[in-house]
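A single protein chain has been removed from this complex, and every other one stays in its place.
For chain A:
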Amino acid sequence: MFDTHQTTSGAVTIRDLSKSFHLDGAPLTVLRHLDLDIPAGQSLAIVGASGSGKTTLLRILAGLEEPDSGDVLIDDFPVRGLGRDRSVIFQEPRLIPWLNVLRNVAFGLEVQGVARTEAETRARRYLRLVGLTEFESALPRQLSGGMAQRVGIARALTVQPEILLLDEPLGALDAMTKLAMQKELSRIWAEERVTMVLVTHDLEEAIFLADRVMVLPREKGGTPKLMDIDLTRPRDRSDREFVRVRQQLMSEFGLH
């Protein structure tokens, strides 16, 4: 299983993107003239200090936030606002507490106008993919944190996006669950052939999952650095190459 991950749609192009906020009247530039290309089917990890603008960038890609200037293009078409070609996985699972697992997974399709039975049939497929078939009639409060996050992932996949946007999806999980979920994400990404943009605080997670890592600089609005991860998949954390890449990444970005 090498990089045979070729898809035709879901390429993201970011051109000259800028975004600032106002904090107590003073402007705060978060992203300045950012350019970035993500080929279709690639997985890109975004790391960087807290407050460096990772979530902001992801929200702009999702269409939940408007940039001040610049363009986001998907497959060479400029996009504004939300689109069915993208779905977001937030840091919290954001499950609807009164719907059972199956209906939560079907929720995205249902609000897009797909009939309930059809939506549930398609939802079951993704429930199987995240390994929660037996829990389809459980309520969200009966799930563990990792299970809930898996339901959120299934819900995002059910609408069959070309681009999956993840904002620290595993940040709230314990170490063991996190490792298992990273494997799962890697498998899902390979199976579903989506473009993946993953915001994370965890360098190892970035190396484990991504084709490329982007580090947003500490000083706001500076130029981000990019590094290719040329490791074969599936990746092994204890592998000598893995450790070497990790060290390289850390020193190259002045992280130690």
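Criterion: a residue touches a chain if its C-beta (ideal position, glycine included) is under 8 Å from a C-beta of that chain, and two chains touch if they have at least 3 such contacts; residues count from 1.
FYI, contacts and distances are computed from a predicted model.
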Chain not present in the shown complex, as UniProt names it (candidates "Succinate dehydrogenase flavoprotein subunit", "Two-component system response regulator", "ABC transporter permease" or "Thiolase domain-containing protein"): "ABC transporter permease"
Omitted-chain contact residue, chosen from A:Val88, A:Leu102, A:Leu166 or A:Met181: A:Val88
Residue of A:Leu64, A:Val79 or A:Leu231 in touch with the missing chain, whole complex considered: A:Leu64
Absent chain, residues of chain A that touch it: 62-64, 82-84, 87-88, 90, 92, 94, 96-98, 107-108, 110-112, 139, 141-142, 159
